[in-house]
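Reviewing the structure listed below.
Showing just some of the chains, left in place.
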Amino acid sequence: MIQPSRFTASPAASLSLFRQRSPLVHCLTNDVVQSFTANVLLALGASPAMVTEPVEAAQFSAIADAVLINVGTLTAARGEAMLAAAQSATAAGKPWTLDPVAVGALTFRSDFCQQLLAYRPAAIRGNASEIMALARQAVSGRGVDSLHDSAAALDAAVLLAQSSGAIVAVTGETDYVTDGERLVAVAGGSPLMTRVVGTGCALSAVVAALCALPGDRLQHIAAACRVMSQAGERAAAAAGGPGTFEPLFLDELYHQHREAAL
Amino acid sequence: MIQPSRFTASPAASLSLFRQRSPLVHCLTNDVVQSFTANVLLALGASPAMVTEPVEAAQFSAIADAVLINVGTLTAARGEAMLAAAQSATAAGKPWTLDPVAVGALTFRSDFCQQLLAYRPAAIRGNASEIMALARQAVSGRGVDSLHDSAAALDAAVLLAQSSGAIVAVTGETDYVTDGERLVAVAGGSPLMTRVVGTGCALSAVVAALCALPGDRLQHIAAACRVMSQAGERAAAAAGGPGTFEPLFLDELYHQHREAAL
(Lines give C-alpha, C1' and ligand atoms only; values in the text may rest on other atoms or scores of the structure.)
Protein backbone atom coordinates (compact mmCIF):
# COMPACT_ATOMS: atom_id res chain seq x y z
CA MET A 1 0.00 0.00 0.00
CA ILE A 2 1.18 3.51 -0.81
CA GLN A 3 2.01 5.61 2.24
CA PRO A 4 0.37 9.05 2.25
CA SER A 5 2.65 12.08 2.21
CA ARG A 6 1.43 15.25 3.85
CA PHE A 7 0.33 18.14 1.66
CA THR A 8 2.49 21.00 2.82
CA ALA A 9 2.41 23.24 -0.26
CA SER A 10 0.48 26.48 -0.16
CA PRO A 11 -2.70 26.45 -2.22
CA ALA A 12 -1.78 29.98 -3.37
CA ALA A 13 -0.28 28.83 -6.70
CA SER A 14 -3.45 27.00 -7.67
CA LEU A 15 -5.60 29.91 -6.55
CA SER A 16 -3.57 32.41 -8.59
CA LEU A 17 -3.98 30.34 -11.72
CA PHE A 18 -7.65 29.97 -10.87
CA ARG A 19 -8.06 33.70 -10.52
CA GLN A 20 -6.45 34.32 -13.90
CA ARG A 21 -8.65 31.82 -15.70
CA SER A 22 -11.97 32.29 -13.87
CA PRO A 23 -13.29 28.95 -15.19
CA LEU A 24 -16.88 28.50 -16.33
CA VAL A 25 -18.15 25.47 -14.41
CA HIS A 26 -21.20 23.54 -15.49
CA CYS A 27 -22.75 22.04 -12.35
CA LEU A 28 -25.22 19.19 -12.63
CA THR A 29 -25.69 18.90 -8.91
CA ASN A 30 -28.37 18.05 -6.40
CA ASP A 31 -31.36 20.23 -5.52
CA VAL A 32 -30.32 20.80 -1.92
CA VAL A 33 -26.95 22.46 -2.48
CA GLN A 34 -27.30 24.37 -5.74
CA SER A 35 -27.27 27.83 -4.25
CA PHE A 36 -24.41 27.15 -1.82
CA THR A 37 -22.36 25.48 -4.58
CA ALA A 38 -22.83 28.49 -6.85
CA ASN A 39 -21.89 30.88 -4.06
CA VAL A 40 -18.73 28.93 -3.21
CA LEU A 41 -17.61 29.05 -6.85
CA LEU A 42 -18.49 32.75 -7.15
CA ALA A 43 -16.57 33.58 -3.96
CA LEU A 44 -13.51 31.93 -5.49
CA GLY A 45 -13.91 33.88 -8.74
CA ALA A 46 -15.28 31.08 -10.91
CA SER A 47 -18.39 31.36 -13.04
CA PRO A 48 -20.94 28.64 -12.19
CA ALA A 49 -23.91 27.66 -14.33
CA MET A 50 -26.55 24.97 -13.95
CA VAL A 51 -28.17 23.66 -17.13
CA THR A 52 -30.42 20.61 -16.84
CA GLU A 53 -32.32 19.82 -20.04
CA PRO A 54 -30.35 16.97 -21.71
CA VAL A 55 -29.87 18.68 -25.08
CA GLU A 56 -28.74 21.89 -23.40
CA ALA A 57 -26.60 20.08 -20.83
CA ALA A 58 -24.71 18.47 -23.72
CA GLN A 59 -24.36 21.78 -25.59
CA PHE A 60 -23.20 23.61 -22.49
CA SER A 61 -20.69 20.98 -21.34
CA ALA A 62 -18.74 21.52 -24.53
CA ILE A 63 -18.72 25.31 -23.93
CA ALA A 64 -17.83 25.17 -20.22
CA ASP A 65 -14.29 24.78 -18.90
CA ALA A 66 -15.26 22.02 -16.47
CA VAL A 67 -18.26 19.93 -15.51
CA LEU A 68 -19.50 18.63 -12.15
CA ILE A 69 -21.86 15.66 -11.85
CA ASN A 70 -23.32 15.12 -8.38
CA VAL A 71 -25.95 12.40 -8.04
CA GLY A 72 -27.43 13.52 -4.72
CA THR A 73 -30.97 13.95 -6.02
CA LEU A 74 -30.64 11.79 -9.10
CA THR A 75 -33.76 11.11 -11.11
CA ALA A 76 -34.12 9.17 -14.35
CA ALA A 77 -34.59 12.47 -16.23
CA ARG A 78 -31.58 14.11 -14.63
CA GLY A 79 -29.56 10.96 -15.26
CA GLU A 80 -30.15 11.47 -18.98
CA ALA A 81 -28.80 15.00 -18.75
CA MET A 82 -25.78 13.77 -16.80
CA LEU A 83 -24.94 11.09 -19.33
CA ALA A 84 -25.30 13.61 -22.16
CA ALA A 85 -23.08 16.07 -20.29
CA ALA A 86 -20.38 13.51 -19.48
CA GLN A 87 -20.35 12.27 -23.06
CA SER A 88 -20.20 15.77 -24.49
CA ALA A 89 -17.49 16.88 -22.05
CA THR A 90 -15.37 13.85 -22.87
CA ALA A 91 -15.83 14.41 -26.61
CA ALA A 92 -14.83 18.07 -26.25
CA GLY A 93 -11.85 17.27 -24.06
CA LYS A 94 -13.33 19.05 -21.03
CA PRO A 95 -12.64 17.53 -17.60
CA TRP A 96 -15.61 16.36 -15.56
CA THR A 97 -15.78 15.43 -11.90
CA LEU A 98 -18.04 12.88 -10.21
CA ASP A 99 -19.50 13.23 -6.72
CA PRO A 100 -21.08 9.81 -6.04
CA VAL A 101 -23.39 10.92 -3.19
CA ALA A 102 -24.81 7.97 -1.23
CA VAL A 103 -23.52 5.41 -3.73
CA GLY A 104 -23.50 2.03 -2.02
CA ALA A 105 -26.54 2.79 0.09
CA LEU A 106 -28.92 3.05 -2.88
CA THR A 107 -29.07 0.73 -5.87
CA PHE A 108 -30.27 2.95 -8.72
CA ARG A 109 -27.52 5.52 -8.32
CA SER A 110 -24.87 2.86 -7.68
CA ASP A 111 -25.61 1.28 -11.05
CA PHE A 112 -25.81 4.72 -12.66
CA CYS A 113 -22.41 5.78 -11.37
CA GLN A 114 -20.78 2.60 -12.62
CA GLN A 115 -22.24 3.47 -16.03
CA LEU A 116 -20.90 7.04 -15.79
CA LEU A 117 -17.35 5.79 -15.11
CA ALA A 118 -17.17 4.69 -18.75
CA TYR A 119 -16.95 8.38 -19.69
CA ARG A 120 -13.66 8.70 -17.79
CA PRO A 121 -14.01 11.38 -15.11
CA ALA A 122 -11.01 13.60 -14.46
CA ALA A 123 -11.69 13.45 -10.73
CA ILE A 124 -13.92 11.73 -8.18
CA ARG A 125 -14.64 13.20 -4.73
CA GLY A 126 -16.55 11.30 -2.08
CA ASN A 127 -16.56 10.13 1.52
CA ALA A 128 -15.08 6.78 2.55
CA SER A 129 -18.30 4.78 2.15
CA GLU A 130 -18.94 6.21 -1.29
CA ILE A 131 -15.41 5.62 -2.59
CA MET A 132 -15.38 2.07 -1.25
CA ALA A 133 -18.74 1.36 -2.88
CA LEU A 134 -17.66 2.89 -6.18
CA ALA A 135 -14.53 0.69 -6.08
CA ARG A 136 -16.93 -2.24 -5.48
CA GLN A 137 -15.64 -2.93 -2.00
CA ALA A 138 -18.04 -4.11 0.68
CA VAL A 139 -19.40 -1.14 2.58
CA SER A 140 -22.16 -0.19 4.92
CA GLY A 141 -23.13 3.38 4.06
CA ARG A 142 -26.37 4.75 5.45
CA GLY A 143 -27.74 7.77 3.69
CA VAL A 144 -25.33 10.52 2.81
CA ASP A 145 -22.98 10.23 5.76
CA SER A 146 -20.04 7.90 5.83
CA LEU A 147 -19.82 5.19 8.45
CA HIS A 148 -16.13 4.83 7.75
CA ASP A 149 -13.13 6.99 8.52
CA SER A 150 -11.52 8.36 5.37
CA ALA A 151 -8.33 6.35 6.08
CA ALA A 152 -10.35 3.12 5.77
CA ALA A 153 -10.89 3.86 2.08
CA LEU A 154 -7.26 4.41 1.07
CA ASP A 155 -6.90 1.08 -0.71
CA ALA A 156 -10.21 1.58 -2.45
CA ALA A 157 -9.21 5.10 -3.51
CA VAL A 158 -5.92 3.93 -5.02
CA LEU A 159 -7.60 1.06 -6.83
CA LEU A 160 -10.38 3.34 -8.11
CA ALA A 161 -7.84 5.88 -9.35
CA GLN A 162 -6.00 3.13 -11.20
CA SER A 163 -9.09 1.59 -12.77
CA SER A 164 -10.90 4.82 -13.64
CA GLY A 165 -7.97 7.02 -14.61
CA ALA A 166 -9.35 9.75 -12.32
CA ILE A 167 -7.75 11.57 -9.45
CA VAL A 168 -9.65 10.32 -6.40
CA ALA A 169 -10.26 12.38 -3.27
CA VAL A 170 -11.63 10.65 -0.15
CA THR A 171 -12.61 13.32 2.29
CA GLY A 172 -13.31 13.25 5.98
CA GLU A 173 -11.48 14.49 9.06
CA THR A 174 -8.34 14.12 6.95
CA ASP A 175 -8.67 14.29 3.18
CA TYR A 176 -6.67 11.95 0.93
CA VAL A 177 -5.98 12.56 -2.76
CA THR A 178 -4.48 9.94 -5.06
CA ASP A 179 -3.74 9.41 -8.72
CA GLY A 180 -3.11 5.71 -8.17
CA GLU A 181 0.60 6.21 -7.62
CA ARG A 182 0.97 9.19 -5.35
CA LEU A 183 -1.14 9.69 -2.21
CA VAL A 184 -1.38 13.03 -0.44
CA ALA A 185 -2.98 13.70 2.95
CA VAL A 186 -4.58 17.10 3.63
CA ALA A 187 -5.33 17.90 7.25
CA GLY A 188 -7.52 20.61 8.72
CA GLY A 189 -11.12 21.71 8.69
CA SER A 190 -13.72 22.01 11.43
CA PRO A 191 -16.47 19.74 12.80
CA LEU A 192 -18.88 22.63 12.15
CA MET A 193 -18.50 21.89 8.42
CA THR A 194 -20.49 18.69 8.97
CA ARG A 195 -23.38 20.69 10.47
CA VAL A 196 -23.87 22.77 7.29
CA VAL A 197 -25.37 21.11 4.24
CA GLY A 198 -23.29 21.04 1.10
CA THR A 199 -19.70 21.58 2.23
CA GLY A 200 -18.69 18.24 0.69
CA CYS A 201 -20.73 18.88 -2.46
CA ALA A 202 -19.21 22.35 -2.79
CA LEU A 203 -15.72 20.90 -2.41
CA SER A 204 -16.51 18.65 -5.36
CA ALA A 205 -17.47 21.73 -7.36
CA VAL A 206 -14.16 23.38 -6.49
CA VAL A 207 -12.33 20.18 -7.44
CA ALA A 208 -14.20 20.22 -10.76
CA ALA A 209 -13.26 23.85 -11.35
CA LEU A 210 -9.58 23.29 -10.56
CA CYS A 211 -9.48 20.44 -13.07
CA ALA A 212 -9.77 23.17 -15.72
CA LEU A 213 -6.29 24.43 -14.83
CA PRO A 214 -3.09 23.34 -16.53
CA GLY A 215 -0.42 21.72 -14.37
CA ASP A 216 -0.36 18.91 -11.82
CA ARG A 217 -3.99 17.97 -11.23
CA LEU A 218 -3.21 16.00 -8.06
CA GLN A 219 -1.67 19.11 -6.52
CA HIS A 220 -4.57 21.31 -7.63
CA ILE A 221 -7.09 18.95 -6.04
CA ALA A 222 -5.10 18.76 -2.82
CA ALA A 223 -5.05 22.57 -2.92
CA ALA A 224 -8.86 22.58 -3.31
CA CYS A 225 -9.16 20.46 -0.16
CA ARG A 226 -6.84 22.80 1.71
CA VAL A 227 -8.57 25.99 0.52
CA MET A 228 -11.86 24.65 1.83
CA SER A 229 -10.50 23.28 5.13
CA GLN A 230 -8.63 26.52 5.82
CA ALA A 231 -11.73 28.62 5.17
CA GLY A 232 -13.60 26.23 7.44
CA GLU A 233 -11.12 26.65 10.29
CA ARG A 234 -11.19 30.43 10.10
CA ALA A 235 -14.96 30.67 9.78
CA ALA A 236 -15.46 28.26 12.67
CA ALA A 237 -13.21 30.38 14.89
CA ALA A 238 -15.44 33.42 14.30
CA ALA A 239 -18.86 31.75 14.07
CA GLY A 240 -21.49 31.40 16.79
CA GLY A 241 -22.76 28.16 15.25
CA PRO A 242 -23.46 26.56 11.86
CA GLY A 243 -25.79 29.39 10.82
CA THR A 244 -23.25 32.20 11.05
CA PHE A 245 -20.54 29.77 9.88
CA GLU A 246 -21.89 29.68 6.32
CA PRO A 247 -21.62 33.41 5.44
CA LEU A 248 -18.25 33.65 7.18
CA PHE A 249 -17.01 30.62 5.25
CA LEU A 250 -17.93 32.28 1.93
CA ASP A 251 -16.20 35.48 3.05
CA GLU A 252 -13.04 33.50 3.83
CA LEU A 253 -13.05 31.88 0.39
CA TYR A 254 -13.48 35.31 -1.16
CA HIS A 255 -10.50 36.63 0.80
CA GLN A 256 -8.32 33.73 -0.26
CA HIS A 257 -9.32 34.46 -3.85
CA ARG A 258 -8.63 38.18 -3.50
CA GLU A 259 -5.25 37.59 -1.91
CA ALA A 260 -4.10 35.25 -4.67
CA ALA A 261 -1.72 37.18 -6.93
CA LEU A 262 -2.98 37.87 -10.44
CA MET B 1 -64.93 21.01 21.82
CA ILE B 2 -61.71 20.17 23.64
CA GLN B 3 -60.14 23.08 25.52
CA PRO B 4 -56.44 23.60 24.78
CA SER B 5 -54.02 23.24 27.69
CA ARG B 6 -50.83 25.25 27.61
CA PHE B 7 -47.58 23.48 26.86
CA THR B 8 -45.44 24.30 29.85
CA ALA B 9 -42.95 21.44 29.76
CA SER B 10 -39.38 22.07 28.72
CA PRO B 11 -38.47 20.71 25.32
CA ALA B 12 -35.16 19.56 26.83
CA ALA B 13 -36.28 15.96 27.38
CA SER B 14 -37.25 15.55 23.72
CA LEU B 15 -34.03 17.22 22.60
CA SER B 16 -31.89 14.94 24.77
CA LEU B 17 -33.49 11.87 23.30
CA PHE B 18 -33.07 13.41 19.86
CA ARG B 19 -29.40 14.02 20.46
CA GLN B 20 -28.86 10.42 21.53
CA ARG B 21 -30.61 9.00 18.48
CA SER B 22 -29.55 11.47 15.78
CA PRO B 23 -32.34 10.30 13.45
CA LEU B 24 -31.84 9.88 9.72
CA VAL B 25 -34.67 11.86 8.13
CA HIS B 26 -35.73 11.32 4.54
CA CYS B 27 -37.13 14.64 3.28
CA LEU B 28 -39.28 14.72 0.18
CA THR B 29 -39.81 18.44 0.32
CA ASN B 30 -40.26 21.40 -1.96
CA ASP B 31 -37.54 22.98 -4.11
CA VAL B 32 -37.57 26.29 -2.31
CA VAL B 33 -36.69 25.15 1.21
CA GLN B 34 -34.45 22.12 0.74
CA SER B 35 -31.25 23.76 1.89
CA PHE B 36 -32.78 25.52 4.90
CA THR B 37 -34.61 22.33 5.93
CA ALA B 38 -31.38 20.34 5.80
CA ASN B 39 -29.55 23.01 7.80
CA VAL B 40 -32.26 23.10 10.49
CA LEU B 41 -32.05 19.33 10.90
CA LEU B 42 -28.23 19.38 10.93
CA ALA B 43 -28.19 22.16 13.54
CA LEU B 44 -30.34 19.96 15.77
CA GLY B 45 -28.06 16.97 15.28
CA ALA B 46 -30.24 14.97 12.88
CA SER B 47 -29.04 13.55 9.59
CA PRO B 48 -31.17 14.76 6.66
CA ALA B 49 -31.24 13.22 3.19
CA MET B 50 -33.27 13.99 0.09
CA VAL B 51 -33.85 11.13 -2.36
CA THR B 52 -36.31 11.73 -5.20
CA GLU B 53 -36.31 8.94 -7.79
CA PRO B 54 -39.38 6.77 -6.91
CA VAL B 55 -37.51 3.47 -6.66
CA GLU B 56 -34.81 5.04 -4.49
CA ALA B 57 -37.31 7.02 -2.42
CA ALA B 58 -39.03 3.74 -1.56
CA GLN B 59 -35.74 2.01 -0.75
CA PHE B 60 -34.53 4.88 1.37
CA SER B 61 -37.78 5.37 3.32
CA ALA B 62 -37.39 1.88 4.72
CA ILE B 63 -33.78 2.66 5.80
CA ALA B 64 -34.48 6.09 7.29
CA ASP B 65 -35.78 6.65 10.81
CA ALA B 66 -38.48 9.08 9.65
CA VAL B 67 -39.90 10.54 6.43
CA LEU B 68 -41.20 14.01 5.57
CA ILE B 69 -43.55 14.63 2.65
CA ASN B 70 -44.08 18.31 1.77
CA VAL B 71 -46.14 19.03 -1.35
CA GLY B 72 -45.02 22.64 -1.87
CA THR B 73 -43.66 22.10 -5.37
CA LEU B 74 -45.54 18.92 -6.14
CA THR B 75 -45.28 17.54 -9.67
CA ALA B 76 -46.75 14.35 -11.07
CA ALA B 77 -43.28 12.77 -11.06
CA ARG B 78 -42.54 13.81 -7.51
CA GLY B 79 -45.99 12.64 -6.46
CA GLU B 80 -45.02 9.15 -7.59
CA ALA B 81 -41.92 9.26 -5.39
CA MET B 82 -44.00 10.49 -2.47
CA LEU B 83 -46.56 7.72 -2.78
CA ALA B 84 -43.77 5.16 -3.04
CA ALA B 85 -42.06 6.65 0.03
CA ALA B 86 -45.25 6.77 2.12
CA GLN B 87 -46.14 3.21 1.19
CA SER B 88 -42.64 1.93 1.93
CA ALA B 89 -42.41 3.82 5.23
CA THR B 90 -45.75 2.45 6.35
CA ALA B 91 -44.76 -1.08 5.36
CA ALA B 92 -41.47 -0.76 7.28
CA GLY B 93 -43.15 0.75 10.33
CA LYS B 94 -41.35 4.09 9.91
CA PRO B 95 -43.30 7.23 10.83
CA TRP B 96 -43.95 9.77 8.08
CA THR B 97 -45.17 13.35 8.37
CA LEU B 98 -47.28 15.34 5.92
CA ASP B 99 -46.94 19.07 5.24
CA PRO B 100 -49.95 19.89 3.02
CA VAL B 101 -48.62 23.20 1.62
CA ALA B 102 -51.34 25.24 -0.11
CA VAL B 103 -53.88 22.42 0.04
CA GLY B 104 -57.30 23.94 -0.45
CA ALA B 105 -56.08 26.65 -2.78
CA LEU B 106 -54.99 24.24 -5.53
CA THR B 107 -56.91 21.22 -6.80
CA PHE B 108 -54.21 18.78 -7.92
CA ARG B 109 -52.39 18.74 -4.59
CA SER B 110 -55.64 18.70 -2.61
CA ASP B 111 -56.68 15.48 -4.31
CA PHE B 112 -53.16 14.11 -3.96
CA CYS B 113 -53.03 14.73 -0.21
CA GLN B 114 -56.38 13.03 0.33
CA GLN B 115 -54.88 10.04 -1.47
CA LEU B 116 -51.75 10.17 0.71
CA LEU B 117 -53.83 10.06 3.91
CA ALA B 118 -54.60 6.40 3.15
CA TYR B 119 -50.98 5.62 4.09
CA ARG B 120 -51.61 6.83 7.64
CA PRO B 121 -49.20 9.65 8.45
CA ALA B 122 -47.78 9.79 11.99
CA ALA B 123 -48.13 13.58 11.99
CA ILE B 124 -49.55 16.43 9.92
CA ARG B 125 -48.28 20.02 10.22
CA GLY B 126 -49.96 22.90 8.44
CA ASN B 127 -51.43 26.37 8.81
CA ALA B 128 -55.10 26.92 9.57
CA SER B 129 -56.26 27.08 5.94
CA GLU B 130 -54.40 23.91 5.05
CA ILE B 131 -55.64 21.90 8.04
CA MET B 132 -59.23 23.03 7.45
CA ALA B 133 -58.98 22.09 3.77
CA LEU B 134 -57.44 18.71 4.56
CA ALA B 135 -60.29 18.09 7.01
CA ARG B 136 -62.63 19.01 4.13
CA GLN B 137 -63.94 22.12 5.85
CA ALA B 138 -64.80 25.18 3.78
CA VAL B 139 -61.78 27.47 3.57
CA SER B 140 -60.43 30.35 1.63
CA GLY B 141 -56.66 29.87 1.38
CA ARG B 142 -54.71 31.96 -1.09
CA GLY B 143 -51.31 30.65 -2.01
CA VAL B 144 -49.11 29.44 0.79
CA ASP B 145 -50.24 31.83 3.49
CA SER B 146 -53.19 31.17 5.73
CA LEU B 147 -56.12 33.56 5.77
CA HIS B 148 -57.23 32.11 9.08
CA ASP B 149 -55.92 32.36 12.59
CA SER B 150 -54.67 29.02 13.88
CA ALA B 151 -57.41 28.98 16.54
CA ALA B 152 -60.05 28.92 13.78
CA ALA B 153 -58.86 25.47 12.77
CA LEU B 154 -59.05 23.77 16.16
CA ASP B 155 -62.19 21.79 15.37
CA ALA B 156 -60.78 20.78 12.02
CA ALA B 157 -57.49 19.73 13.64
CA VAL B 158 -59.23 17.52 16.21
CA LEU B 159 -61.46 15.93 13.57
CA LEU B 160 -58.50 15.37 11.25
CA ALA B 161 -56.50 13.76 14.05
CA GLN B 162 -59.41 11.45 14.81
CA SER B 163 -60.05 10.46 11.20
CA SER B 164 -56.41 10.14 10.10
CA GLY B 165 -54.86 8.72 13.26
CA ALA B 166 -52.13 11.35 13.02
CA ILE B 167 -50.99 13.92 15.53
CA VAL B 168 -52.06 17.23 13.96
CA ALA B 169 -50.23 20.52 14.46
CA VAL B 170 -51.88 23.76 13.31
CA THR B 171 -49.31 26.48 13.48
CA GLY B 172 -49.57 30.26 13.48
CA GLU B 173 -49.09 32.92 16.09
CA THR B 174 -49.97 30.20 18.59
CA ASP B 175 -49.36 26.58 17.63
CA TYR B 176 -51.87 23.87 18.55
CA VAL B 177 -51.09 20.16 18.69
CA THR B 178 -53.74 17.47 19.04
CA ASP B 179 -54.09 13.71 18.94
CA GLY B 180 -57.87 13.97 18.74
CA GLU B 181 -58.29 13.75 22.50
CA ARG B 182 -55.71 16.08 23.99
CA LEU B 183 -55.05 19.58 22.69
CA VAL B 184 -51.92 21.52 23.60
CA ALA B 185 -51.21 25.19 22.85
CA VAL B 186 -47.64 26.35 22.31
CA ALA B 187 -47.04 30.10 22.44
CA GLY B 188 -44.06 32.12 21.29
CA GLY B 189 -42.16 32.86 18.13
CA SER B 190 -41.53 36.08 16.22
CA PRO B 191 -43.22 37.85 13.30
CA LEU B 192 -39.79 37.85 11.60
CA MET B 193 -40.25 34.10 11.08
CA THR B 194 -42.95 34.88 8.51
CA ARG B 195 -40.47 37.01 6.51
CA VAL B 196 -38.04 34.11 5.99
CA VAL B 197 -39.02 31.37 3.60
CA GLY B 198 -39.26 27.85 4.98
CA THR B 199 -39.67 28.26 8.73
CA GLY B 200 -42.98 26.38 8.61
CA CYS B 201 -41.59 23.75 6.24
CA ALA B 202 -38.54 23.29 8.47
CA LEU B 203 -40.80 22.89 11.51
CA SER B 204 -42.53 20.05 9.65
CA ALA B 205 -39.12 18.43 9.13
CA VAL B 206 -38.37 18.71 12.86
CA VAL B 207 -41.80 17.24 13.64
CA ALA B 208 -41.01 14.37 11.25
CA ALA B 209 -37.65 13.80 12.94
CA LEU B 210 -39.13 13.79 16.44
CA CYS B 211 -41.66 11.18 15.37
CA ALA B 212 -38.69 8.77 15.28
CA LEU B 213 -38.36 8.99 19.06
CA PRO B 214 -40.00 6.62 21.55
CA GLY B 215 -42.39 8.13 24.09
CA ASP B 216 -45.37 10.46 23.92
CA ARG B 217 -45.51 11.73 20.34
CA LEU B 218 -47.90 14.57 21.17
CA GLN B 219 -45.39 15.92 23.70
CA HIS B 220 -42.48 15.52 21.27
CA ILE B 221 -44.33 17.48 18.58
CA ALA B 222 -45.29 20.22 21.02
CA ALA B 223 -41.60 20.31 21.99
CA ALA B 224 -40.67 20.69 18.30
CA CYS B 225 -42.96 23.73 18.06
CA ARG B 226 -41.40 25.21 21.20
CA VAL B 227 -37.81 24.55 20.11
CA MET B 228 -38.46 26.44 16.89
CA SER B 229 -40.43 29.32 18.45
CA GLN B 230 -37.79 29.79 21.15
CA ALA B 231 -34.97 29.87 18.61
CA GLY B 232 -37.08 32.36 16.65
CA GLU B 233 -37.53 34.66 19.63
CA ARG B 234 -33.83 34.67 20.46
CA ALA B 235 -32.69 35.12 16.88
CA ALA B 236 -35.18 37.96 16.33
CA ALA B 237 -33.86 39.77 19.40
CA ALA B 238 -30.35 39.80 17.92
CA ALA B 239 -31.15 40.17 14.21
CA GLY B 240 -31.15 43.35 12.11
CA GLY B 241 -33.85 41.94 9.83
CA PRO B 242 -34.91 38.70 8.16
CA GLY B 243 -31.52 38.28 6.44
CA THR B 244 -29.42 38.12 9.59
CA PHE B 245 -32.27 36.32 11.36
CA GLU B 246 -31.72 33.11 9.41
CA PRO B 247 -28.09 32.36 10.40
CA LEU B 248 -28.79 33.40 14.00
CA PHE B 249 -31.83 31.11 14.08
CA LEU B 250 -29.70 28.14 13.01
CA ASP B 251 -27.10 29.03 15.64
CA GLU B 252 -29.82 29.06 18.30
CA LEU B 253 -31.07 25.63 17.26
CA TYR B 254 -27.50 24.38 17.43
CA HIS B 255 -27.08 25.76 20.93
CA GLN B 256 -30.31 24.12 22.10
CA HIS B 257 -29.02 20.85 20.66
CA ARG B 258 -25.60 21.22 22.31
CA GLU B 259 -27.12 22.06 25.67
CA ALA B 260 -29.41 19.02 25.68
CA ALA B 261 -27.88 16.42 28.01
CA LEU B 262 -26.57 13.28 26.35
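Letters are used for the chains, namely A and B, taken in the order the chains are written, and counting of residues starts over at 1 for each.
Basically, a residue touches a chain if its C-beta (ideal position, glycine included) is under 8 Å from a C-beta of that chain, and two chains touch if they have at least 3 such contacts.
Quick caveat, the model's predicted, so the values are computed rather than measured.
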Point to revise | Identical protein chains in the complete assembly, only 2 of which are shown | key: 3
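Simple rule for what comes next: only the chains that are shown with their structure count from here on.
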Check your understanding: When the centre of a chain is set as the mean of its C-alpha atoms, what distance in Å lies between chain A and chain B?
Key -> 32
Exercise for review: Within their complex, state which residues of chain B touch chain A.
Suggested key: 24, 31, 34-35, 38-39, 42-43, 47-53, 55-56, 59-60, 63-64, 77, 246-255
**Study point:** Contact set on chain A toward chain B in their complex
**Key:** 30-33, 35-36, 72-77, 102, 105-109, 142-145, 194-198, 239-244, 246-247
